[in-house]
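A single structure is presented below for examination.
Of the protein chains in this complex, one is absent; all others appear in place.
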Amino acid sequence: MDMSFSPEQEAFRAEVRSWLREALPPELAIKAEHDAAFSHEEVMTWHQILAAKGWVAPHWPKEHGGPGWDATQRYIFSQELELMGTPQLSPFGLAMVGPLIMQFGSAEQQQRFLPKILSGEEVWCQGYSEPGAGSDLASLTTRADKQADGDYLLTGQKTWTTYAQYADWIFVLARTNQDVKQQAGISFFLVDMKTPGITVKPFLTTGGTPAFCETWFDAVRVPKENLIGQENMGWTYAKALLGHERTLVAGVGISARTLLRAKRLAAEIQVNGAPLLEDPAFRAKLAKTEIKLEALRVTVLRALASAQLGHAPGAESSILKLRGTELQQESIDLLMEVIGHDGLSWFNAEGVVPPRAESAPSIFNYVRAATIYAGSNEIQKNIIAKLILGLPSA
Amino acid sequence: MDMSFSPEQEAFRAEVRSWLREALPPELAIKAEHDAAFSHEEVMTWHQILAAKGWVAPHWPKEHGGPGWDATQRYIFSQELELMGTPQLSPFGLAMVGPLIMQFGSAEQQQRFLPKILSGEEVWCQGYSEPGAGSDLASLTTRADKQADGDYLLTGQKTWTTYAQYADWIFVLARTNQDVKQQAGISFFLVDMKTPGITVKPFLTTGGTPAFCETWFDAVRVPKENLIGQENMGWTYAKALLGHERTLVAGVGISARTLLRAKRLAAEIQVNGAPLLEDPAFRAKLAKTEIKLEALRVTVLRALASAQLGHAPGAESSILKLRGTELQQESIDLLMEVIGHDGLSWFNAEGVVPPRAESAPSIFNYVRAATIYAGSNEIQKNIIAKLILGLPSA
Amino acid sequence: MDFELSDDQRLLVRTVADFCKKESPVTRLRQLRETELGWEPRTLAQMGELGWLGVMFPEEYGGLGGSFTDTALILEQLGMTLVPEPYLASIVLGGLAVRFAAAPERAAELLPPLLAGEEVWALAYAEAQGRGAPSDIETRATQRGDGYRLTGEKRWVLAGHGASRLIVSARTAGDPRDASGVSLFLVDPKAPGVTVTRVDCMDGHKAAMVSLADAPGELLGEAGAAAPILTRVLDYGAAAACAEGSGIMQAVLAMTRDYLCDRAQFGVKIGTFQALQHRAVDLFVETELAKSSAIAAMIAADDERPEERMRAVSAAKCQLTLSGGFVVRQGTQLHGGIGVTDEHDIGLYFKRMHSLVTLFGDETFHTQRFASLPSFTAHL
Partner (left out) sequence: MDFELSDDQRLLVRTVADFCKKESPVTRLRQLRETELGWEPRTLAQMGELGWLGVMFPEEYGGLGGSFTDTALILEQLGMTLVPEPYLASIVLGGLAVRFAAAPERAAELLPPLLAGEEVWALAYAEAQGRGAPSDIETRATQRGDGYRLTGEKRWVLAGHGASRLIVSARTAGDPRDASGVSLFLVDPKAPGVTVTRVDCMDGHKAAMVSLADAPGELLGEAGAAAPILTRVLDYGAAAACAEGSGIMQAVLAMTRDYLCDRAQFGVKIGTFQALQHRAVDLFVETELAKSSAIAAMIAADDERPEERMRAVSAAKCQLTLSGGFVVRQGTQLHGGIGVTDEHDIGLYFKRMHSLVTLFGDETFHTQRFASLPSFTAHL
């Protein structure tokens, strides 16, 4: 066992670091330095810069335009991004529908969609949840009715369609068979957002930003070419997708960045005539969260190392979402404690609070979603109890 | 609303305090000062001293030999006992079967049993749990078969019969009707431990002391006079008993005493050349537990004040067992952290560790039982969810 | 020892609860957070008429001569529906600062219109450094003729954007963090040298950043002696936060319980799931414990013995952080997706709880203060 990096790996790190310093545009670099929130346009700017370099999809195989890195290189790359605070790319194309199309899509679908996901020409969003189907996703009622010509008419309402207002395409789970139970009758579709009959209405989260949308489908025609794989097999595909890059979902980088920000601010903020960071009790509090985050980081490394050897995700990978999202919340809670009354600020003009503190209150609220979305943590626990611990069902 | 004490109440406090100083025998006072463990004989010595003074059963009505105190006086009395660290009396007679006999027993039963509970002449224990009936107490299988002469023959096995080896009497839940379901066929008996057919076998807890016993009943004859109330109504009586002095179960005094002990030891123990108590991070940790304990203490006061006005136990009283037992564990955990390597000690000779530290390791282990016995905390939550929050059943 | 409300208090609670339910449900905060002021003057006046604002002030100041407990009982109810009027900021902080700092005759002149709900005041005590510690300020006041001129920067002055009077702390002597030398001044926000910049708060309330450049101020009471007064006023603020927070927890518990009884997934009400039931019980336990410590703090807030007061207030403020933080977080979690939409009320409770937890000393501050009191090491 070994946790060190080889000289080649260290050279790779140096290459990444120096390229990042060059490549990140100055206006983004300032925002990154302050951990400011990036706009959709800024995120896409950064997407395109990475794409031009060939580094936008570290985990894609080379034949589809990935850089051909191994797990350790991908880890080093992600660490360097974290240290710079670069914008986080939208996962819906790169991490979700892209790998799914690679695994289950036809050659035509792969040629049609993958290049534009890579380039950022086409932005994707996800159509899974419905108002009545959240944790119980399999109870979804959006229907795709097959027409005489083989195309489908899509009707229903999706919610939590993150950034649908910016999306060119949406991937949708819809029911193609009403007669079978739950999971069995669901298919997986790729839908052009410009198709007539689609209505998108952004709504505010508690973070005060329109990150999510309601999306209605009113007899939206989906060409048969846009069905993934076989009809009624959509649930299987969607489940396989959950296995992709599970390690990303831990968000160790996000939490580490938040902790770093908390420390930086705590070093500036004066309490009793000394920096807050020097308060022994508070410092111990920060340290404890960092220690927990380190344990998670090693757990991610274990999962990556195992994946690199081609093993199936082990028991350790199942806890990443659970603990990762808890630590995202714990670290932002600490950051809010650090900034004290400046954490009262809500979308005020620049300069009202220190730049590094500006985005914290919005994230503090929004990150409550992390333990709810992508399978709530309660659902994760049900799954682990059953599949890993083998506890009996009621 | 008012949390202060009247001059009369303060005078009462002074009277209690000065009497306690006089009355506690010197050899017990030294143990109390060091929070040492008291033997059964020492506990009974103290019982008899309190009984002679008329203060052994503060919560008993005057006609049965209680001192006639109101809730505030009882609270003051318990605070003073806590501050002195006096032995804790066995609850089975005074707090459990005594009040039950008062409420549901016949006049003859009251005359026969109550005086000797008060005087300490007869020591009681409890026969509820069975190996297969723990949380699910109503599934108990000990049977009491009615004989032609109206007496009962008791057969079965009870476990967790605390200090049965010292007991003169045991109160037992047993099934008198095999044909009805669960709670419906259970009766409540008073059983003389000297009756032939009773076998008592103490067993060690993880605390290393024989606090509990297995108790077997092999066709033990119980005279019909020793049935409480009506046949098959035992479950109702036992449940009503749970309402008695629920406030005691919080154990605020125990936890407060443990915290005080932790602070006293932390003031003596030198780390980095200064008392551990001066370490800001550790001090904050102690303070946080004390703050939680204060919240519980006020909750107890609310329950007592409400009881004094004759109100039924309010919502606040249901949390006392839950949080009280958690804090008993949290405070002993802190104490163990304070004593550091001396906490490794296991029944060594006197003087190996400081006197105040001696009993800590045993209690540290034993107190794990607190969240399990008297209705495990999980059972408590089930009850609160249903009865107080009105959440639906599956 | 008595935890029963008096008949008057019971009536008061019922009246306020009725008002909140009928006239100020959470939708009012939702509407008013979009306005510049953030509250309605006529509602404040109505509260004044009902006697709610002056309830704890002596009669000679236009009050009802009650106790802080009366005020806390009102705040608990207002917390339940997040009533946006600046009771805590204007009455508890502003009003009590003047009551305790000003000479009695001056207080008697100043307070009646405040307590009638005709004015709003704001207490400007916090600066960039020091976490709101009364003595850790850099704003200075220098005597000029028979008045004072103030220079400095005050931050997060609650309700300061809509206040007709500012009560401002400034040093007339000493260095930052010296115990003495802090004074309180009455400052007209429209006076030359005063710049009031409105800022929006997460909880939908508003506040002001106040910049003072040689701004005129009227000294309240004795020069240099205001630090203990401010500490006392901020303790009232902390106790008020605990009371309001207790109301919030009760509301969140109730709405979470209702959601669990209402929402179905997997073909059953989610309230049948034992893991969620036990979580709901945890919410209940924390709500009751925080209520207990809030009661202790509201009673102790009027205690003339600083140690008694500080012990109960610090304990309650810590408990608020522990319990309140848990209740709004887990209340949100139990609501699932709907709980993180701005549309649902629980997010507003979450936000307000954060203000209450943060203001008037956070967990670290109050834990350390609690641990530094002589009572913490009594009986050793």
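The chains carry the letters A, B and C, assigned in the order they are written, with residues numbered from 1 in each.
We adopt the following convention: a contact is a pair of C-beta atoms (placed from the backbone, for glycine too) under 8 Å apart; a residue touches a chain by one contact, two chains touch by 3 or more.
Quick caveat, the model's predicted, so the values are computed rather than measured.
Enquirer: Using the whole complex, pick out the displayed chains that touch the missing one.
Expert: Counted over the whole complex, the chain not pictured touches A, B, C.
Enquirer: Considering the whole complex, which of A:35, A:80, A:130 or A:290 touches the chain not shown?
Expert: The single option touching the absent chain is A:290.
Enquirer: Given the full complex, what residues of subunit A touch the hidden partner chain?
Expert: Looking at subunit A, the ones touching the missing chain are residues 1-5, 9, 71-72, 75, 83, 260, 263-264, 267, 277, 280, 283-284, 286-288, 290-292, 294-296, 298-299, 301-302, 304-306, 309, 315-316, 319, 322-323, 378, 381-382, 384-385, 388-394.
Enquirer: Residue-wise, where is subunit B in contact with the chain that is not depicted?
Expert: Considering the whole complex, subunit B reaches the absent chain at 129, 134-136, 139, 159-160, 203-208, 212, 269-273, 279, 281-282, 285, 329, 333, 336-337, 340-348, 352, 361, 364-366, 368-369, 371-373, 376-378, 381.
Enquirer: What is the set of subunit C residues that contact the non-displayed chain in the whole complex?
Expert: These residues of subunit C touch the chain that is not shown: 273-275, 277-278.
Throughout what follows, only the chains that are shown with their structure count from here on.
Enquirer: Per-chain Cα mean versus the mean over all protein Cα atoms: which chain has them closest together?
Expert: Smallest offset from the overall C-alpha mean is found for C.
Enquirer: Any idea how many Å lie between the Cα centroids of subunit B and subunit C?
Expert: Distance between chain centres: 41 Å.
Enquirer: Determine the centre-to-centre distance between subunit A and subunit B, using the mean Cα coordinates as centres, and give it in whole Å.
Expert: 52
Enquirer: In subunit B, which residues are in touch with two or more of the other chains?
Expert: 280, 284, 394
Enquirer: Two or more other chains in contact with one residue: find those residues in subunit C.
Expert: Each of 273, 364, 367-368 in subunit C touches at least two other chains.
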